[in-house]
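Can you read through this structure? Questions will come right after.
Note that one protein chain of the assembly has been removed; the remaining protein chains are unaltered in position.
Up next, chain A:
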Amino acid sequence: MGNCTSLQPLQFRRLALFLSLAFKAAVLIQQWYRRYVARLEMRRRCTWRIFQSIEYACEQDQIKLHNFFSYLMDHFTPSSSKERDFISRMFISGESFKEAELEKYCDYESMEVPDSYTGPRLSFPLLPDHATALLEAFKQKQQLHARYVLNLLHETRKHLKQLPNISHVSTCYSEEVTVCGDLHGQLDDLFFIFYKNGLPSPSKSYVFNGDFVDRGKQSLEILIILFTFLLIYPKEVHLNRGNHEDHMVNLRYGFAKEVMQKYKVHGKKILKMIQNVFCWLPLATLIDQKVLIIHGGISDTTDLDMLQKIQRNKFISVLRGKKRKESNKDVEIQEINGESKVEAESSESESDLSLSPQPRPAPSITNRLEFSKWLRQTVQEQIEWCRQLVDSESEPEEPTYSSVVSLTELDAQCWTHQEEWKQILDILWSDPMPQEGCRVNTVRGGGCYFGPDVTDKILEKYNLQFLIRSHECKHEGYEFCHNRKVLTIFSASNYYEIGSNRGAYVKLGPDLVPHFVQYQASKTAHTLTMTQRISRVEESAFRALREKLFAHTSALISAFKAYDKDNTGKISLSSWAMAVESVLHLGLPWRMLRPQLVRSTVDGMLEYKSWLDDLAMEQRSQEHIQSSLLEVIYRNRSNLETIFRIIDRDHSGLISFEEFRQTWKLFSTHMNIELTDDGIDDLVRSIDFNKDGNIDFNEFLEAFRLVKQSQPILFQRPR
């Protein structure tokens, strides 16, 4: 062998051979690896799509609920005053409080705080020490005494009442402003933001852009903290109202439930106060007159001058107030309409009152323009008709606490209640879209989709640089669109599931150049590899999807049978994809999802009956309940919950057996299910939650959730 820098020809050839072989092998491995990563990416995006489409489809539940109520008005003649009461209670859910009454009802001064209470004690005016004590207490999972909660809410309301509809922030006073998006009760995220960015202070301004509550389990703690800082640093802390700062939405999405569970005695008072505080939250924030921050978005009719001037507190629940001519009597006849807010045409025609308007058959959802037009008209008619009926039986209206506004002020403004309502609806509910134009947001049932041209117009009209909004979950916690003129900021990390997305907040200095900080506030998320994280989120998404499929079993069978003319019990995977989409209308890439949903096929054909049976296996065993009923419960769980909460006026979590039976009777007739009184009794008995003639509907609803499957469906169930 020569010296180490030279090789004999033979050795050189061998080495060269080995090397080329090695590199060829490497390329092979890399090919596989890249394919693996691409598959992961596809899976991640599909999972995201599943979560989003299910989340938005849920919001369409409102429409179904509305149909139910119009059905009630149409077909149900109350045979007794008791029944009449029951029905009308569904339509008049809130009591109107005069200001003095509210104070008296939610009085806290007489509440004693026992010596045994070890939590924070608040005194007013609040000091930074109180805030620190609260943060510490919540970290230790302590609860603030109801007296202090109510006291805080009273003071917050007093403060908010003085604020204008649009807050103004200037970067010259406190160099940087931090803007946070949706928090949705995820206290860990708020803790993280404070840890990373610092607490609010005279040199640290914050804007919180709505949706503080619902879905997460610590909504109340977040409110308490935000309100506390609001009162301590009124110049530096700014809150915007979000679409979830709305008690109708809170009934459906968990905040009302959370409050009642945490404060069994005083929960109702607390909820009433919060309901009131929410409607006093400002609607928007302006930074340096250049950056507009609103929760949802804008529309082509957004008018900041109008927004400045309207009485924002009139809109307790962004519901349509009564359509009266220049009346300062705003009666809270609240439709159980939750999130299905439809823009009203001021030129709509009065419907014929003698006949109930039957909903016309809906055009296909794929033709969005048609669908939105149909939707608008149908819901509009139903609302109008229902209200007329209820009106004829309602009490003479009492002026509400908003009657403190003098008549002269009201005469001065020439906008209709409808126009004002639309302004607020649009900024709280709208979403940006890539295409130009502005159209009704049929997915959410309220607000609109606004295009880049709408954005440009608004920015130009008010001499703004860009918009900041929230309202939509984004994988990276933030996202630009409309040529970087609209920024979405979302601060609830792991929103759908651990590992699903990051949260983010944005800091703006005097140059108004945004700087982002992203995070994922979960220890678990960090210990997982990318594959594990994606798998976990995926599992969660598919569980939700399978539940949806189960809830439509009957419809799916019919759809499959249509593709199986020869009655072989099998259909092709292509037919499967088409059938499923035709039933669920989720717009998902079913062929991409198929490997996760359909495990066993024979020659590319699927035995659909056994596939559906396997789906049913995952649900809690409720064999004694007829399957069609089971399906109805699964399909309408969200609506059922809302109805129960409305009936449960004292928020006890219990409704009487009688009320339960009434609800079911009505619902089952509407759904065309045979359910005798005995059938209902069986239902109640089988779930075994009857408590002294009262039913804990939380338990009832929990009984119909998907069980977490410990074994994958890969394994055949023994026959």
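Note that in this section a contact is a pair of C-beta atoms (placed from the backbone, for glycine too) under 8 Å apart; a residue touches a chain by one contact, two chains touch by 3 or more; residues count from 1.
Keep this in mind: contacts and distances are computed from a predicted model.
S.K.: One chain of this complex is not shown here; going by its UniProt record, which of these names is it: "P-type ATPase C-terminal domain-containing protein", "Radical S-adenosyl methionine domain-containing protein", "EF-hand calcium binding domain 2" or "hydroxymethylglutaryl-CoA lyase"?
M.R.: According to UniProt, the chain not displayed is called "EF-hand calcium binding domain 2".
S.K.: Based on the whole complex, identify which of A:10, A:29, A:265 or A:602 touches the chain you can't see.
M.R.: A:29
S.K.: Among A:18, A:105 or A:124, which residue is in contact with the omitted chain in the full complex?
M.R.: The missing chain is touched by A:18.
S.K.: Return the single residue from A:163, A:498, A:592 or A:605 that touches the missing chain.
M.R.: The one listed residue touching the chain not shown is A:592.
S.K.: In the complete complex, which positions of chain A touch the hidden chain?
M.R.: Against the left-out chain, chain A lists 18-19, 21-39, 41-42, 45-46, 49, 434-435, 529-531, 574, 577, 589-592, 595.
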